[in-house]
Structures are given as structure tokens and as C-alpha cells.
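One protein chain is absent from this view; the other protein chains keep their places.
Note that the chains are named A, B and C in the order they appear, and that numbering of residues resets to 1 at the start of each chain.
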Amino acid sequence: MTTTDARPETAHGPHGYAKEKDAHLKRLRRIEGQIRGLQRMVEEDVYCIDILTQVSASTKALQSFALQLLEEHLRHCVAHAATEGGEEVDAKVEEATAAIARLLRT
Amino acid sequence: MTTTDARPETAHGPHGYAKEKDAHLKRLRRIEGQIRGLQRMVEEDVYCIDILTQVSASTKALQSFALQLLEEHLRHCVAHAATEGGEEVDAKVEEATAAIARLLRT
Amino acid sequence: MTTTDARPETAHGPHGYAKEKDAHLKRLRRIEGQIRGLQRMVEEDVYCIDILTQVSASTKALQSFALQLLEEHLRHCVAHAATEGGEEVDAKVEEATAAIARLLRT
Partner (left out) sequence: MTTTDARPETAHGPHGYAKEKDAHLKRLRRIEGQIRGLQRMVEEDVYCIDILTQVSASTKALQSFALQLLEEHLRHCVAHAATEGGEEVDAKVEEATAAIARLLRT
């Protein structure tokens, strides 16, 4: 770990998700395409229920992205804070739980 | 519209949401902007939790759009089927409930 | 309909879900059992993740109950209001959409 990871952005690495950056961007571009697809559907007067189905698919894709990001965050930032000890880990866990609560409430 | 869309529901617009088309498109373009914002955040290595907050905002925006669409659908298509009588209304209600279930499961 | 249904609660029958009352009560008693199961799990120090799995099952069961109720409501109350015409249907649809929004936000 010490030799291969120079951690330029200090304490918790460039961020948990850095390694997966390309995969994340690809995923987000696909979601962007889905949203543009929704616009086309509205423009072409597609049946409401079919639009709702596509909205559900986009929401699901956004949540998958969030879960992936969250997993990396727990693995890197939260776990890292735990090894450092002290109050940092409590703050990180609280912050992560608040983020999960926001995801749940949508 | 008349030539390309022979659907019987022309009476209440091609679909319930036709009247709100511009508002819907505006809303969807704003969501598209949020998704592009997410891409920038990932590219600029923004802190994971801040990205998750933005994901929650986008998901919430998508769900508001869905609720709006659903309300118009109930008001126009489902209510229209009810006035027609027969089995059509049962089929419409079942279809709408399935769409709501899909939204709930995401 | 006219002879068998005296509609004591006026306009929209005793309520859409009256016919399904027994099924609903059975379902709710099962959910109550799940919640008591959760208490036992906490008392017996069951592993957190297993408790969370049981919470997800209970939440899913509550949402299925809600969807069933909603479907009956749309079929009876909303559709009935539609046949009556007037502003009643708008009010009913708005009310139903607000209820769906509350379900989505949890």
C-alpha cells in the first residue's frame, strides 16, 4: 500500500472512487442518454405509462451508481478513518449515514 | 396530430400530459443538466458524499416528474376510462398501479 | 349493485377496500408478527445485517399492502368520482397523488 499509493490528496487518497472513474463516467453518460430519451418520449407524445417505466429505469440506474460510490466510500474513506482511530471515524460514519438517509428518502 | 395519431383518446389530447409538455421538457432538461453536473463532479474528484447529495437531488427531481405525469395520467386517461365504463377502467387502474409499484421499488 | 349494496357511507360505498377487508387484516397481522420477530432478534442480539434484512422484508410487506389499498381506491373512489363528473375527480386525483408522493418519500 505505502509504495504503490502516493495519496496526493492526503489522508484518504484522491477519493475512494478514483480508480473507478471511467466506469462511473460511462455509467453517468448512459443515464444522461436515458434522460434525453425521456425528452424524446415527451416530444413524441409517447404513452404516459411507458414514460413512467423509463423514469423508473433511470432512477434505478442513478441508485446503482450511488450504491457503487457509497461502497467505495465505505471501503476507502470510512475504513481509512477507522485505522487512524480517534473521532474521525465517528464523524465519517455519521456523514455516510446521513447520505444514505437522503438516498432512502428519495 | 390527426393524421399520425389515430388514437381514440384524441378527445382529451393525445395524452394527459400534452398540455404540460413544455413544462415537462424544461424539467427534464434541468435533470439532464444535473446528470452532466455529476459527470463534472466525478471528473474533478469531488468528495464522494457531495456527489451522493447531488444524486439524491436528481433522483428526487425524476420522482417529482414521475408524480406529475402520474397525476395527469390519472386525471385524464384513468378518469376518461371510468366515464366510458366497462372493463377498460380496471385495466387502466391495474396498469397505473403497476407503474406506481415500479416507482416505489426504485 | 343497486340492490346488494346499500352504500351506508354514501357516494363511494363503504370504501374501495371493504370487500378485501379480511385479506387486508390477515396481511397486517402477518406484518405485526414480523415486527414482533424484529423485537426478538434485537433481544437475542442477532447480527445487525440479519435484522436489516428483516426490516427490508417488513417494509416491502407494508408497501405491498399500500399498493393493494391504492389500487382499490383508484378503482372505486377515483373512478366513481370520474363518473359523477365535476370537480370531485380532480380533488380525488390530487389527494391520491399526494398519498403516492408520501409513499415514495419513505
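Here is the rule we go by: a residue touches a chain if its C-beta (ideal position, glycine included) is under 8 Å from a C-beta of that chain, and two chains touch if they have at least 3 such contacts.
Predicted model, so just to flag it, every value in this text is computed and none were measured.
**Student:** Spell out, residue by residue, where the missing chain touches subunit A.
**Tutor:** The list for subunit A reads 63, 67, 70-71, 74-75, 78-83, 85, 89-90, 93-94, 96-97, 100-101, 103-104.
**Student:** Could you please point out the subunit C residues that touch the chain left off the display?
**Tutor:** 9, 14-18, 21, 24-25, 28-29, 31-32, 35-36, 38-39, 42-43, 45-49, 51-53, 55-56, 58-60, 62-63, 65-66, 69-70, 72-73, 77, 95-96, 99, 102-103, 105-106
The criterion applied here is as follows: only the chains that are shown with their structure count from here on.
**Student:** Could you work out how far the Cα centre of subunit A sits from that of subunit B, in whole Å?
**Tutor:** About 23 Å separates the centre of subunit A from that of subunit B.
**Student:** Subunit A to subunit C: how many Å between their CA centres?
**Tutor:** 32
**Student:** Tell me, which residues of subunit B touch at least two other chains?
**Tutor:** Expected reply: 63, 70, 96, 103.
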